[in-house]
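Every protein chain except one is present and positioned as in the full complex.
Up next, subunit A:
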């Protein structure tokens, strides 16, 4: 595996370091600010999510086309069909679409967190990806259940998803997934598939992520995790991979590569928001954002799964 053999990763990745540093520096200010409304959180977090979060999925075509016979046009076509199918699923069965989004995201988050540990991940590693992701996502929901319920009660569209946010269900899911995650971490360590030091680091990381979700308002906590621990790490892996394949030779090149689809995505979201603003589209902003994020996540998860098998 590229990232492992070149020795760029210590047990503490740069993403983990930046996450810890940002968490420690931001936490006192968030506390000092008191209650931050959801719309204020969105205004604070949106630039980070748009300009640092979206880019990590903006070169899916470049990554997928490596070592593949498929043409760029065909890839984009399939990508758009998957997105369209997902939107239709949201219209017909929103709770299923939402559950699918959560489950795939859980696996994807876990996969990116542990990607540098194993060249050929065993079934236990794949289970760890999934349960790690379920643990943090259910933790995010459980620790912010009040804010989520406020959001759910504000708009009718969210009513179909409310059954998935039943407090007891979320709590049991969180406890179960967290316990399984720790059992898997210890198991992999006993089997010498995970270094003991890595076991300590990953225990510390999941604890910090959950503390972050517990202490911070929902969007700020999630943005901190998503942008730094997930997106920053994936971007770094993508850059190193493309650099090794001589597709890019500098950070500037890489930024140019991710820019078109990043701007296109941001422009697309802005256009949809504009349509809502002009009353052409009748759907709440938050609900639309959820559909958009889930729609771009769906194909991205499969591309990244292939990417991790490739490196």
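By our rule, contacts are C-beta pairs under 8 Å (C-beta built on N, C-alpha and C of every residue); 3 or more make two chains touch, one makes a residue touch a chain; residues count from 1.
By definition in this document, contacts and distances are computed from a predicted model.
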Options "Carbohydrate ABC transporter ATP-binding protein, CUT1 family", "Acetolactate synthase small subunit", "Bacteriorhodopsin" or "Trehalose transport system permease protein SugB": UniProt name of the undisplayed chain: "Bacteriorhodopsin"
Listed residues A:28, A:67 or A:252, member touching the removed chain: A:28
Hidden partner chain, touching residue among A:14, A:165 or A:306: A:14
Hidden partner chain, residues of subunit A it touches: 10, 12, 14, 17, 20-21, 24-25, 27-29, 31-32, 197, 200, 204
